[in-house]
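Every protein chain of the complex appears in place save one, which is left out.
We call the chains A and B, going by the order they appear; numbering starts again at 1 in every chain.
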Amino acid sequence: MSTFAELLLNGISMGSVYALIALGFVVIFRATEVVNFAHASLLLAGGYVTATLHEDIGFWPALLVGIAGAAVVGAAVDLLVMRRYRGSDHSVLAIVTIGVDILLTTELTRRIGTDVLALGDPWGDAVLTLGPISLAHTRIAAFVAAGLLITVFLLAFRYTSWGVAMRAAAESAETAALMGVRLGRVSLGAWAVAGGLAAVAALFLTVFPTPGLERATSLAALKAFPAAILGGLDSTTGALVGGLLVGVTESLATGYQSELTFLGRGLGDLAPYLVMTVILLIRPAGLFGTKELARV
Amino acid sequence: MSTTGTTGKRGAARVAAGALAALLLLSGCSSKAKDDGDGEKGDAAAGEVKTGQGISGRTIALGALTDMTGVYATLGKSVTQAQQLYVKQLNADGGVCGHKVELTVRDHGYDPQKALSGYTELAPKVLGFSQFIGSPFVAAAKPRIDGQDKALVLPQGWSSELLGSPYIRVIGSTYDIETINAVDFLMKEKGIGKGDRIGHVYFEGDYGESALLGSKHIARQAGLTVVEQKIKPTDNDMTAQVAALKKAGVKAVVISAGPRQAASLVGVAAAGGFDVPVIGNNSAFAPQLLATQAGPALMKNYYVASPSLPIGADTPAAEKLVADYRKAYPKATLDNGVVAGWTAASAFGEALKKACKSKDLTREGVGKALLTIDALDTGFGVAQDFTDPEASSSKESVILQPDKSVTGGMKVVQEAAASTAAEAYTPTAP
Partner (left out) sequence: MSEAPVSEAPVSRAPLSEAPVRPPRLAPRTRTYLWAGGGLLLLVLPFYLDRFWLQAGLFAMAAAIGAIGINLLTGSTGQLSMGHAFFLAIGAYGYCVFAAEGGDGLTGLGLPTWLAAVLAVLLSGLAGGLFSPIAGRLRGAYLGIATLALIFIGQHVLFNARDLTGGFNGRDVPPLSLFGLTFDDRELLVANVPFGSAEKLWYAGLVLLLGCGLFARGVLRGRPGRAMNAIRDHRIAAGVIGVPVARYRAAVFVLSSMYAGLAGVLLALVFQRTVPDYFGITLSLEYLAMIVIGGLGSVSGAVIGAVFVSVLPQLLTRYSDALPLVSAPGTGGVAPGEASRYLYGAAVVAVVLFLPGGLVRVAAGRRFRTDPGEKR
């Protein structure tokens, strides 16, 4: 039982990090209806900036610069690339983000090379022990940070003018533009926010249970895809629920792999996608996604 | 994305003509136009030493198919640089039989298509391959290596499935043997005994699954139970694995994965008070890790089984290599990839020298020359015996422990030795 609780808690804390990444997808998708496959490279960019700066300026300033840096990269992608395509087919835009991702990831992995970069976080490898269950401080921090950020965004969507503008843009870009919403600013803001969120996620993906930032870190973003989709690409709540679901599924499938050998070993990566496929079969727009009403 | 198809046919003609010209140009500079004669050049020996494919003029061409931009980038970089250094020194000493050796490197980034292309490109040009990373790719090229090309290939992959070919020669102990030695160390030094459970965390793929053969073999013999945890190279967080192993009550853990997974596993286990010894294969450690948070835990509870002494060994040969390597590549990390690359290049170099002595520098001659080398010692504590193509060139392992203060980050805790289980073991297909 304690193993189960430990796996569950671990899954939830990991899931909250996936939720942060998924939230980034959702924010961009809501603002521009584009699926951002370049998210992995934003994550790597944020982590890289934090990792290279923390020794000189300390962890917290480095983290802030990292978040700002990833936000700037995100905004730059929007300004330099995505803005020029506005109006193109969304599938094409999605493929363009793949191109952007290849460029950014190649550059960053070339810089990282074969190093493993520490992020210099204050939590270290401290562990909280509750009876038989132990949970790393970093994981608790991840959960708290993700919870806070997601709450802030839920509120911002509802109550700030930026949030309203974004929801309007998501509803109908043309109408929103006619009503005086500056679509450019909305999408620029979305990209910057997604970058910042990715940088925070990068921090929690590279601290304690994992040794540090390295070239493969960005692959974690692949786990946030099913999270975003199964929650519903246009739903912030969906991102949260999807992230948690992916985290817990992955953790349990890994922890109980000896009991699941009939499916083959090493299920951890696969399980979230299986869950996603099942959910999509039942609800094609995801758990919380807006169903399209146009039916003919 | 729908544009109207306004095809400019005149433009089409221009482009087609251009394409034609380009293709003609390509075929113009192709090497197949030699089909009427000079294809078999060199067979009639220049001077007295018989030469063949891979030697033109006074140059011996060797190939290296490596991975410097993919998953094995860390290994590939060290191995390649060490081999380039070896070749440079060999040439400075006068080369082989008055020939200079030239190493052509192709980086395949662990992409099968690029690996095969690299092989196809280099195979007709080189005498042999001093490096070929990725045992699935070696397996893919195997029919051609054994069938037509018959060139010596020294893979940088220690899967037992590569054994048995007279041309593909694995250097050092294979992963299964290394794992047997590792478990043997646990039993002798860490009090693991009959009836105990040991965990084995391993990568999906040639490396991990070869190692698993070894741990299962010795477990069967010694009455241990192996608790398997298969992971993927993209898994960087071992929390769930540690929880599962803890639940299973294992007394020790073997890890056949990458350095990051080892660091995570050791770190999580230590932090959670799960105080068991962990031993990894040669590839499950990188000195870069000691600078991260996992450093202290690694130095306390982690061991590595290695096919040779570490780069920081205090033999004269090792010290010379460290000095030369630092001079040639001031920024590079000194790790065991350097030793592996150096040893492989030395083996090839020695084979070339022997072949030179017997005046036969053909592919066949070099292959035969390698078969006569029974105790190659490059100064890293293990003698390599190449006389039996069915076996790896050594069954010995050195047990190392991470230590920040040593060059290369590892110190020796048990000198090179082959366990009795490893001596008696013959690899079987999974």
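What we mean here is this: a contact is a pair of C-beta atoms (placed from the backbone, for glycine too) under 8 Å apart; a residue touches a chain by one contact, two chains touch by 3 or more.
Here the structure is a predicted model, which means the values were calculated and not measured.
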Missing chain -> touching shown chains A, B
Using the definition of touch stated at the top, determine which of A:F4, A:F59 or A:Y85 touches the missing chain.
A:Y85
Determine which one of B:T51, B:S135 or B:T239 touches the chain that has been left out.
B:S135
Considering the entire assembly, which residues of subunit A contact the chain that has been omitted?
29, 34-35, 81, 84-92, 94-96, 98-103, 106-107, 110, 222, 225-226, 228-229, 233, 264-267, 269-270, 273-274, 276-277, 280-281, 284-286, 294, 296
If you put the missing chain back, which residues of subunit B would it touch?
1-13, 15-16, 19-20, 23-24, 26-27, 30-33, 35-36, 66, 68-70, 77, 80-81, 84, 105-114, 116-118, 120-121, 124, 135-137, 139-140, 143-144, 147-148, 159, 161, 204-206, 209, 331, 429-430
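Criterion: only the chains that are shown with their structure count from here on.
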Provide the C-alpha centroid distance between subunit A and subunit B, rounded to the nearest whole angstrom.
36
With touch defined as at the start, can you tell me which subunit B residues reach subunit A in the complex?
1, 69, 71, 73-74, 77, 204, 227-241, 243-244, 246-248, 259-260, 263-264, 267-268, 270-273, 286, 288-289, 291-294, 297, 333
Subunit B-facing residues of subunit A, complex
3, 6-7, 10-11, 14, 88-89, 91-92, 109, 113-116, 118, 124-127, 129, 134, 136, 205, 207-212, 214-217, 219-220, 222, 250-252, 254-258, 265-266, 268-269
